[in-house]
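Here is subunit A:
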Amino acid sequence: MPAEINRIVTLAPNVTEIVYALGIENKLVGDTNECNTPPAAKSKPHVGEPQSPSIEAILALHPDLVLATDAINRVDTADALQHLGIAVYTMAGDTQTVLHILDSMARVAELTGAEPQGSDLVANLRSRLDALHARLQDRPMAHVLFVVWEDPLITIGQNTFIADALRWASAESVILSKQNWPQIGIEEVVRLQPDYIVFANGHGETAATELAELRTRPVWRDLDAVELGHVINLNEEAIRPSPGLVDAIEQLARAVHPEAFAANAENLSPRSGARRTSPLSMKTNAECDPCAR
Partner candidate 1 sequence: MRPLTPRRVALICAALGGVLFIAVVISLRMGAYPISIPEIVMTLVNRFIGRRNEIPPDFWNVVYEIRLPRIALGILVGAALSTAGAGFQALLRNPLADPYVLGVSSGAALGAIISLAVAPQTPGLIQIAAFAGAAGTIAAVYFLGRRGGQVDSATLLLAGIVAVSFLSAVIMFLMTTLPGHEFRGMAFWLMGDLATQPAISSRWLYLLLIIGVGSIYTTSSDLNLILTGEQEARHLGVNVNRVKLVVYVAASLLTGLAVSVSGAIGYVGLLVPHLMRMMFGSDYRLLIPASALGGAILIVVADLLARVVVAPTELPVGAMTALVGAPVFIYLMRRSVR
Partner candidate 2 sequence: MTTAETTTAARPLANARSVAPRLKVEQATYTHAADRSAPQFTLGPVTFEAQQHELVAVLGPNASGKSTLLTLLAGLNKPFSGRIEIDGTEVGQLDLRLRAQRIAFVQQESELLFPLRVWEYVLQGRYPHGRRLRFESEQDCLLAGNALAQVGADAFRERRMDQLSGGEKQRVILARALAQQPSLLLLDEPTQHLDIGGKVELLRRLRRLAENNRYTVLVVTHELDLAAEFCDRVVLLHKGKCLRVGAPAEVYDRALLEEVFEAPLEVEMRANGRPRVILHER
């Protein structure tokens, strides 16, 4: 590993986000063609897909450090790069807690000589989480179903970072599974009747579209959560092990425990470093307009 890191290549969207959040995007010389957050990342040179980047393209960029995550990238890629003498840091992915993710960000900051920005970022995110925790202390856990994929119906396991994120929002998945991405039957959902159904495939639209579609689907339309309109659609970029995850946690908490936020609406403090330019929008039909941000 070189002493000074001046040229970084990232191999996954969430890693790219972290680099921008740390404010060191001037050192970013290449990312993948799926790195779309923030939009500026799209104009960096691309090295291919996260799953099959071109080793030669990476080599041609002469990086000092390549950042990957084992949630998306293949071991073979990291091996091949290290074989060529390129330093690779692989963040742990799927089975992380939110606090581990913060640690990873700190580690990346450390590796790239951005300790000050790193500790600022981590402190900021941590304080937001702590504030949220305080606010939600007395709330009962909401029971949600987090839908990763609709057909076949895939949800999250207990050990995933999403499950941990839910816990920070005082929510928990109705499905308890040791597998990371368990495939379940709709019958199980009917039996368990979650309070909220959470999707993560929005791009700034409202949940109304998703809800309307569910209201036409057999079995789904008879679920309590759908009848009550308790359907939440998060931005798909939010559900990644990245700074945006904390935004998503906050938004989810507001939707699932609205009574905890009734008093004041400025819980979000500005983050240090580059700001995300696409605001997360997330509404439920139960939320009234004056309460919207």
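Throughout what follows, contacts are C-beta pairs under 8 Å (C-beta built on N, C-alpha and C of every residue); 3 or more make two chains touch, one makes a residue touch a chain; residues count from 1.
Picked so that all candidates are chains of the complex that A comes from, given by their letters.
What you see is a predicted model, and the numbers here were worked out from it, not measured in a lab.
Which member of 1 or 2 touches subunit A in this complex comes down to candidate 1.
The touching residues of subunit A, counted against candidate 1 in their complex, run 33, 46-49, 51-57, 59-60, 62, 70-72, 74-76, 79-80, 83-85, 93-94, 157, 178-181, 183.
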